[in-house]
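This view holds just a subset of the chains, kept in their places.
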Amino acid sequence: MPQKNVFSGRFADSDLMENAVIPDLLSHGQYETVYNFLSLVIASQLFTAVFLLVSLPRILPRYRQAITVAIIVCGIAAYHYFRIFDSFKAAFVTTSVGGTGDYTQAVGQGFNEGYRYVDWLLTVPLLLVELVAVLALARSVQSRLLARLVPAAALMIALGYPGEISGDNGIRGLFGLLSTIPFVYILYVLFVQLGKSLDKQPAGVRKTLSRLRFLLLLSWGVYPVAYLLPLLNISGSDAWVYKQVGYSVADILAKAVYALIIFHVARIKSFDDDT
Amino acid sequence: MPQKNVFSGRFADSDLMENAVIPDLLSHGQYETVYNFLSLVIASQLFTAVFLLVSLPRILPRYRQAITVAIIVCGIAAYHYFRIFDSFKAAFVTTSVGGTGDYTQAVGQGFNEGYRYVDWLLTVPLLLVELVAVLALARSVQSRLLARLVPAAALMIALGYPGEISGDNGIRGLFGLLSTIPFVYILYVLFVQLGKSLDKQPAGVRKTLSRLRFLLLLSWGVYPVAYLLPLLNISGSDAWVYKQVGYSVADILAKAVYALIIFHVARIKSFDDDT
Amino acid sequence: MPQKNVFSGRFADSDLMENAVIPDLLSHGQYETVYNFLSLVIASQLFTAVFLLVSLPRILPRYRQAITVAIIVCGIAAYHYFRIFDSFKAAFVTTSVGGTGDYTQAVGQGFNEGYRYVDWLLTVPLLLVELVAVLALARSVQSRLLARLVPAAALMIALGYPGEISGDNGIRGLFGLLSTIPFVYILYVLFVQLGKSLDKQPAGVRKTLSRLRFLLLLSWGVYPVAYLLPLLNISGSDAWVYKQVGYSVADILAKAVYALIIFHVARIKSFDDDT
Amino acid sequence: MPQKNVFSGRFADSDLMENAVIPDLLSHGQYETVYNFLSLVIASQLFTAVFLLVSLPRILPRYRQAITVAIIVCGIAAYHYFRIFDSFKAAFVTTSVGGTGDYTQAVGQGFNEGYRYVDWLLTVPLLLVELVAVLALARSVQSRLLARLVPAAALMIALGYPGEISGDNGIRGLFGLLSTIPFVYILYVLFVQLGKSLDKQPAGVRKTLSRLRFLLLLSWGVYPVAYLLPLLNISGSDAWVYKQVGYSVADILAKAVYALIIFHVARIKSFDDDT
């Protein structure tokens, strides 16, 4: 009888379910698609982090906290994508010459979906810290916002994980639903409560900031959708490939592109404050 | 006849005992749990170190010693967790497709529990240096405190090691007890002797500092408890998995979260002193 | 029936075609030629990035954006060439003593041509950002130029990829043609529209800047030519080796040498502005 | 007939002798002891270097030369210990489950004792540079001291190497004796000639500096003693394990702890000079 996984609850050890989650076979085209998207995310996150690090001195000290958090977020993502990439390469193998045939699951190694959740557990709360930090609100307002957003974000991720690794669509749906509660709460705080603070931001960045919230909505929305793919009628390996691509693109938008917009806001505010 | 291990004393080479310490078999769920927690610690320690390094210039020079020590502590921990992670991956192997089956001990490789103690030997004294440094006490008071805390910390770790690697519960208990003496002494110095110094700290950080001591108590307390798990009636591999998880969580609290609170104190004191 | 590759369209999985693209056999001399050129590109890109990073403080803040982008471009290229190098080494193997015999495609591994396109997707738009940034034009002119150049560059690369990985010369030609449209548009913007701005640049750099545009034309021109090689009558493996060498040399010119000229321009403008 | 080794002279290739130097068998306990000490040295040297690097700006420019040399020394040591660690892991292998059995010499790989001497050749002269630099003596006095100490240190190491790799106790003794001549000369310069300069150092560091010389004497003394172990009657593998542990501890004292004391001296002198 399999022993239970602290993360995944008591259903995690069923081979049947595992097989439902990780595809048994990828075509060469599918393998290369996932392979190249994962490598693209590594480069995007790593060099966004490097770009921000090199650019940090050109930001006023007051906005450096936001950019430093952005560096950390992109750095953590790069770290995890290095691991995901290596895990993917080891988990799917082929015996064809030149690697042009089908790829099957390797003996003794699995693809570790858990890296994404470990990543999100650390980075999703930090993304909200990043946003609040760049607004440079009064210290008390800032603390109040973070005291709501950070725990909600951690809860959202923690609740999603048991569903993600489960091959049972019922469990997937249930935890997806539970995870949606803090998700909706975060959106409520961002779009209703934060709305008032936005009006007090300098005119030059107000439009960018509301576009940023829009990007956040759009990119964060990808995660629940990618999560739901296995519930739809799309065949196994395709759904899985689309999920990997979906997560990859969303991670670039939600971390790297997001960080660059925050950097842009901080730059403009630095000019404004300086003069 | 096995030759003796400088660290572990004369009982270290008994296969029987080794087997009592490191489990022969981990379920896939147990393997993944340990795997993901170890990776989480790597990311937490590494990026706390990076965050502090990038943020160092925003701290007044007077408090940089504390933050520099915090960077070193988290860096040393990240280094050791990279090693522990690799040691764990090599030490437990499976022959199942996709890695979803049971994991057994590998031929020719063992999990090296010694890394944790080597880590603690270096970092536990430094954690106390970090705490004393952020208080920015008079040089003589500081020297007096460190002359007590640092040797006691080193002794505590050194005394715990022979018990940790022993499969004999009697030896484990004995060295645990010996190690508790300097542990209690450290708590005495921190809670009784340091108490007076805390009253002289600026009002704005006094509450944070006493919360910090509380975090220290809480997180450091995990180590003796995790150490005692094999003495309780919990079955072998579960106890071992809980111990790994316990050590991982405690290491995040005792080093990374602790460092961030110290950073917070240093930031507030930097503002206060500056104006 | 092979499933489709998001990047490559429906023809990507045909072994026949793959074989037309990646050679089955390389002589030792061919293997070493590609090997050494790839390693040369790694060193060139990596150390150009390091050189610019170390030299950044000697540039006036106004031109640091351009140099920072140049660092990122060369860094991204170094990252991808590390991967290309490793992919190449694993993809071609020999059973000869001392590695002096012929090299054939490895079992289970292929050379991933996709890395180049992932690289270009990120770096080609950035190369144009780099150029516009060093001109230090009025903010509105700059935005207008980038709004044209950046999407065109991304489109050019995206359209080239399906042709690159196809073994069918018709498809290669078609996508090559489509990709040429944004290519010509970029050249038009650079040589006609940007021409006016160049006249307003300080006299000391005007000549260098027009030489830079010439280098851009020359080096960027290599890519479509290398792309067309398989369409010509040159035998398979030679065409492939020349393509790799062509891409390598062009990448050094278009990124590293280009960055050093931009650095030179920024240095001269820094002196001029300073006095 | 084996060809001669530039370093080791004509006796180096005798298998008989090699076997006398590197043990054929290590118990698990011995293996783990060496393993953990080597890893401890990596962490100590690496993070001492990082600590000094991060702390460098808090030192007055006049003393930065000494600290920079200390960073280099600890960095070089960390590099070599990474190599020694990997060499050790590859050189001793076991076929036991969980790695708890005996370890024997691997096929095709040996433990490379040469790394230590390559390390010392670079670092021992630099340790003397470090010491002289922190004294901040007059340029001419400094040059005169270094012109004596640096060549003597290089000679001492170079003369020790042929004896170290020889399995013949006569040769070991002879080269040990020759190496002792420059060793004694260095001590003479440090304790007699440098003595006068110490009297001119600020009162606040005089005691620390004479303790530093004492540490140097103590730690450097370990090397000839560890070197002599194979000459004593201690059984082969034990002598070798003690030698590795002895070198490890001495390297931490002679480089990392030594560097931290030099840093302490530089800090105090920085305060003194500043006011």
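By letter and in written order, the chains are A, B, C and D; residue numbering begins at 1 in each of them.
What we mean here is this: contacts are C-beta pairs under 8 Å (C-beta built on N, C-alpha and C of every residue); 3 or more make two chains touch, one makes a residue touch a chain.
Remember, predicted model here, so these are calculated numbers, not experimental data.
**Student:** When 4 copies appear, how many make the full set?
**Tutor:** 5
The rule is short, and it goes like this: only the chains that are shown with their structure count from here on.
**Student:** Figure out the least number of contact steps between chain B and chain C, where 1 means they touch directly.
**Tutor:** Between chain B and chain C, the shortest chain-hopping route counts 2.
**Student:** Residue numbers at the chain A-chain B interface: does the shared fraction exceed half, giving same, or fall under half, giving different?
**Tutor:** Homomeric contact, different residues on each side for the most part.
**Student:** Superimpose the Cα atoms of chain C on the matching ones in chain D and note the rotation angle, 0 to 180, in steps of 5 degrees.
**Tutor:** 145
**Student:** Chain B to chain D: how many Å between their CA centres?
**Tutor:** 29
**Student:** Would you mind pulling out the distance in Å between where the CA atoms of chain A average out and where those of chain D do?
**Tutor:** Here chain A and chain D have centroids separated by 47 Å.
**Student:** Where in chain D do residues touch two or more other chains at once?
**Tutor:** None at all.
**Student:** Chain contact topology under the given definition, line, ring, star, complete or other?
**Tutor:** line
**Student:** Identify every two-chain combination in which the chains touch.
**Tutor:** Every pair of chains in contact is listed here: A-B, A-C, B-D.
**Student:** Can you list the residues on chain A that touch chain C in the complex?
**Tutor:** Chain A reaches chain C through residues 27-30, 32-33, 35-36, 39-40, 42-44, 46-47, 50-51, 54-55, 58, 93-101, 237-238, 241, 245.
**Student:** Provide the residue numbers of chain A that touch chain B in the complex, in ascending order.
**Tutor:** 2-8, 12-13, 15, 18-19, 22, 53, 56, 61, 64-65, 68-69, 71-72, 75-76, 79-80, 83, 91, 105-112, 114-115, 118-119, 121-122
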